[in-house]
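Pasting in a structure now, in C-alpha cells, and then I'll have a few things to ask.
For this view, one protein chain was removed and the others were kept in their places.
Per-chain residue numbering starts at 1, and chain names A and B are given in the order in which the chains are listed.
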C-alpha cells in the first residue's frame, strides 16, 4: 500500500475542510489473497481499505473489492476498477497534488468500468476496460521507446450523467526522460467538452527533484499551473508545491511513502 | 477467504444490474487474530471484509465482526453469525448460484442470531444459536453415517417481520455420496409459510462434475430447476449453470476459488 500526510492550502477554501488550510492524509491499503492453479494461473481477490480526510469528513470511508486472474494472457480484473483512460494524464505538483493535473485532464474520460484486461509484452502495453452494466468501454495502447514513451487512450461513455449524451473521449500522453530531466505532454478531447491539455517537467539532482506543471481547459477562464520540489528521504518523500488552480492560490506540503 | 467472478444472466433482469446480463464478483475475506490461554482455550476475533457487486451498487459494502472462544467444549461465537438453520439446504447450480436453492429453502428459517455454539464429536455435530436482543433461537443436529449424512435444524423467530407472528421452522437435509455420485434431499416447513423442498444431484468424473437441482415451494406457482457443470482447474473451479427460477431463464458462468 501507500500513504501520505501533510498540510494543504487553498485560497478559496479546501472542499473537505471549509477553510483555507488544514491537515491531510490519505491511505491506500490493499489486503490481497491469491491461489495458483496447477496450470500456472494466479487467481486472487483484493479488498482495498482506503481512508482519506475527505472521506472521513463525509463519512464515506469504506472498502471496495476486485477479483483477478493472471497468466500469459495478462490480467483480467472484475469489480472495483478504473477505466483505461484513468491511467493517463500528467503528474501533479506536491505531496498529494494541488490539482493542475485535473485541469489538464478535464476532457480525458467520463465513462466507468467494472472489468478490465491489462496486457504487456516487451515495450508494448494494451488494455481494455468495460462496464458490464453501464455499457461504457475504454481502450489504451502504450509503447515504451526507451527514453520516451507514448500512451493513447480512448473512452466511450454510453450515457454522460452531466449532459445526457453518449460521450467519446480520446487522449495522448507523451513522456520523455533523459539525464535527470523528465517531460510529459498531454492532450485530450471529447464530444461533450472542449479540449484540455497539460505539460509537466521535472529535474532531479541527487535526492532533490524540482518540478513544474501547467494545465488548461478551453472551457475554463483560467489556466492552472504550479511549481514544486520533492526530496527523497531514502524510503519516503518530502514534497511541497504551490500554484494557481481556478484562479485560486493552492499549496501543499507533506510526506508520501509506500509500505 | 474465498472469492468468485464471472457473468450472470436473468431473463427478467438481474436485481443488482437492472438488466439481463452483467459481470459479477464476490469476495469473503476474513482478518482473524487469536490468542491462546495457558489452559488451552483459544480466544479470537474475526473481522470480515466482504464485497460483492450487489453491495457495491447499493453502497452497503462494509465490515462485520465476531468474537469466539474455542476449546474441548466446541466454539462459542458472538457477533455477526448466522442462525443454525442457515447451515442447511441444498447446493446450488453454477459458479455463484442461480437461485434454485433459495426456492427449495423458502421455508427454512426466518429467525436471526447474534451468538452460537458449535460442537462436534466423532460423527455427531450439534449447534445452538441465539439472538440475545430479538430472542430468536435455533438448534441443529447432524450425523455422518459415512456414505450418508443427515442434518436436522429447527428455528424459532420470536417476531417474523413479514407476518407479525411468532414463526417456528424445521428442516431436514439428507446427503449421500458414492462412486462419484452425490445426492441431496431437503425438506422444510414453517408456521408462516408453506412447505418447500429440493433435490440436488452431481456426478464427478475426473476434473468434471455435472450437476442438476430442483426446488419447489408450495406457495409459488412455478418450481425452480437447473443443470450445470464444474471443471476443477487444480486450485480454482470453472463453473456454469442454466435453469428456470420464478419462471425466468437464469444462467451464470465464472470461476470460484479459495485463498
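Just a few scattered comments:
Keep in mind that, in the parts below, a residue touches a chain if its C-beta (ideal position, glycine included) is under 8 Å from a C-beta of that chain, and two chains touch if they have at least 3 such contacts.
A quick note: this is a predicted structure, and the numbers were derived from the prediction, not measured.
Counting over the whole complex, chain A has residues 1, 3-7, 17-19, 21-27, 29, 31, 49, 51-53, 56-57, 59, 61-63, 233-236, 255, 257-259 touching the chain that is not drawn. Not every partner is drawn; the one left out touches chain B at residues 31, 33-39, 41, 43-45, 47, 49, 62-67, 69, 78-80, 114-115, 132-133.
Convention: only the chains that are shown with their structure count from here on.
Note: centroid distance chain A to chain B, computed from Cα atoms, is 40 Å.
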